[in-house]
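Before I ask anything, let me first share the structure, which is written out below as structure tokens.
Heads up, this is only part of the complex; the chains shown haven't been moved.
So that you can tell them apart, the chains are marked A and B in the order they are listed, and the count of residues begins at 1 in each.
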Amino acid sequence: MLSREENALLTRVDRGTPMGTTLRRYWIPALLASELPEPDCPPVRVRLLGEDLVAFRDTRGRIGLLDEYCPHRGASLFFGRNEECGLRCAYHGWKYDADGRCVDMLNEPEELHFKEKIHITSYPTEELGGIVWAYLGPPERRAPLPKFAWTQAPPTHRHVSKVIQESNWLQGVEGGIDTSHAPILHRLLTNTSNRPGIKPSNPFFRGKAPRLVVDLTDYGYQYAGIRPLDEGTVHIRAYKFVMPFHQIRPSASDSGAFVVAGHIWVPIDDATTMVYNWVYSDDEPLSDADRLERRAGNGPLDVDQTTFRSIRNRRNNYLLDRQVQKTETFTGIDGINTQDRAIQESMGAVVDRSREHLGPADKAIIQARKLLLEAVKTVEEGGTPRGVAPTYYRLRAGEGVLPRDADWRQLLASDVSRAEILQTI
Amino acid sequence: MLSREENALLTRVDRGTPMGTTLRRYWIPALLASELPEPDCPPVRVRLLGEDLVAFRDTRGRIGLLDEYCPHRGASLFFGRNEECGLRCAYHGWKYDADGRCVDMLNEPEELHFKEKIHITSYPTEELGGIVWAYLGPPERRAPLPKFAWTQAPPTHRHVSKVIQESNWLQGVEGGIDTSHAPILHRLLTNTSNRPGIKPSNPFFRGKAPRLVVDLTDYGYQYAGIRPLDEGTVHIRAYKFVMPFHQIRPSASDSGAFVVAGHIWVPIDDATTMVYNWVYSDDEPLSDADRLERRAGNGPLDVDQTTFRSIRNRRNNYLLDRQVQKTETFTGIDGINTQDRAIQESMGAVVDRSREHLGPADKAIIQARKLLLEAVKTVEEGGTPRGVAPTYYRLRAGEGVLPRDADWRQLLASDVSRAEILQTI
């Protein structure tokens, strides 16, 4: 439970808000690199933390991320022309390079040198792991890029997609670091169903209510949901929460191989979120089936690749089938992440956290809120918030069945993070 | 005419508003019983007086009416599972019975007894006359159920439907107790038209401007519109207004037999109303044609039975046909109640009553407002408002042509209400 004031503090992201200022200290996914497929391709609208922007890839391949509106008289540069190393406004031909400098004007005489006085807001960008990342914070505080392991995998072994969620970003984050809901919301009712979900035969499903252990680290935390099984063993599922909005979790490829996956919940504005979905494999390359993401419901057959809106959405109750809900799946909704979005959007644009009733199974969520509030305070005091420094190159996640008294951290053995565990709670 | 303050007082219904508090002292139609056709059927969203609720029928047939949002973290129970005498949230499996008790949790260990601390807002319900009624007021003031005659008729002799009106509830009530508009808005231009409406040959149509007589009673009032005819006779149409939002009026079955009908205007929120339509016959059973309600425009061929929105609505000008308006009907809109909704919605979500110009023909409307303001005052002073006590089991309505000096109350002879006429104005 949060006070209404704390809830507002954590959820509002516009420029000038405390959380907006804090988030702007991190590198933020702005769009998929594939949305700007080649030099001089069409510009793309990007809305990030309540700011309207436009992205373009210039003639030399550099990516610019500019204020959407021309400083001259406010026309949208989305209608502009991407040509000869700059984006040119269609109204009077003012042209900006990727750094935001005005390099040409068609309606004023060259000899006035008027263009030299004009600059448009531009943000630094970097391409990494199939995503164009942007830095919207103060230039003198610009952090190194977050080189997660998945961003380092070759494209054959990595897949990234995105989909719009019609709720505040924190509802997404809190769903993503809540292992407790997984074998409930996503459960199958029978072992014979072919729909995506967790079968009754799965130890994850069979385990009792989980005990949560959280290891605080310099990047956020790692935590395990420990579910006692009947045979003197426990089922373990171990995640990472990387500040401010990254989740890293164990998953399986379409063929059943172990892979690491994750989401990033990027605020479009207070009421809308762009969810990035990534997966990578250390071993086999990913298959076409992996890239369709039918199981998650995030792929091109389920999400419009122009608007990035799911065909299963609030307006059609996510195509909920009550008969399927009776006999096959817990929700009657198809797609693991569609189920997540459905339930998180059903709370309203920004859920009122002053009305919650949290229990021990919500420990990871409570901890994430504390870290986010800590980050806001750190920034207000002039410091660098947790997770900005990129010490987490090789963070992994894990899942397995262990003897009751084993240490679950062995599941993360290939995690070569230099991060120390600071405190276990 | 009302002041802007009085208008706001009468039209706002959220919890905590004076009229909202007053309306919560009455039993309120929540949904059709047929929307919950059998035990363990899918839950249904219900919005009532600005509150988001969810209704379900449990394994034993009991109806629960709960806050839509799970107290745990705010997920919508509309996506929940109706199973084994309770509605279970799809997110973490918290389950509530029809009384709002949390009877199970899937994400917390049983031994914590956490569920015993959790309760969801639930409201008492009763099935009566094909409607699920709800009581949203203070438990210690719960009134007996309103057993109108029509709720006592057997299903063969009774029909109930509902349709959404895109305006405040009071616009509906005021249209419903305004006999003065009926032979104007609903008139036919010729005796040969087959469209629904009042023909020029009808004495109702032929009568002059009505004189209104209102008998105040303990439930609200009965009133007559008395229209002089040329032959030394008068046309009488006698209605009931039962506090706070019931109308009872004379009508005719599809075959022309006398029946009693009525509407109930239930606030969904300040700007939207669910109109319930009922009819019953003392004599012959109702026919399939009666249940289609083509004449009124309230039936399954005219109203989507999932959304309860009319196919004739604001967005398409109610399929107004200007040629029909020139030659056949006064409005060019098909359906008696569609005409009512069209004209009432055309006033805007909440009409500004400070700009009205009322005349003698608006006497019944003026009186209803006085009674509603009186009820608000009574409740504020700790009393029980008029119409809460169910003294009106057998209220009827009537229509006929009488000699000029006859008492119109004889038309209500079969009205065996014990209600006294308190005052005639």
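Methods note: a contact is a pair of C-beta atoms (placed from the backbone, for glycine too) under 8 Å apart; a residue touches a chain by one contact, two chains touch by 3 or more.
All figures in this text were calculated on a predicted structure; none of them were measured in a lab.
What's in place is 2 chains of the same protein, and the file's complete complex has 3 copies in all.
By our rule, only the chains that are shown with their structure count from here on.
Here chain B touches chain A in the complex through residues 42, 69, 71-76, 78-79, 81, 90-93, 105-110, 112, 114, 117-118, going by the rule given at the top. Per the touch definition, chain A reaches chain B in the complex via residues 174, 180-181, 184-185, 208-210, 317, 320, 322, 325, 330-331, 333, 339, 342-344, 346-348, 351-353, 355-362.
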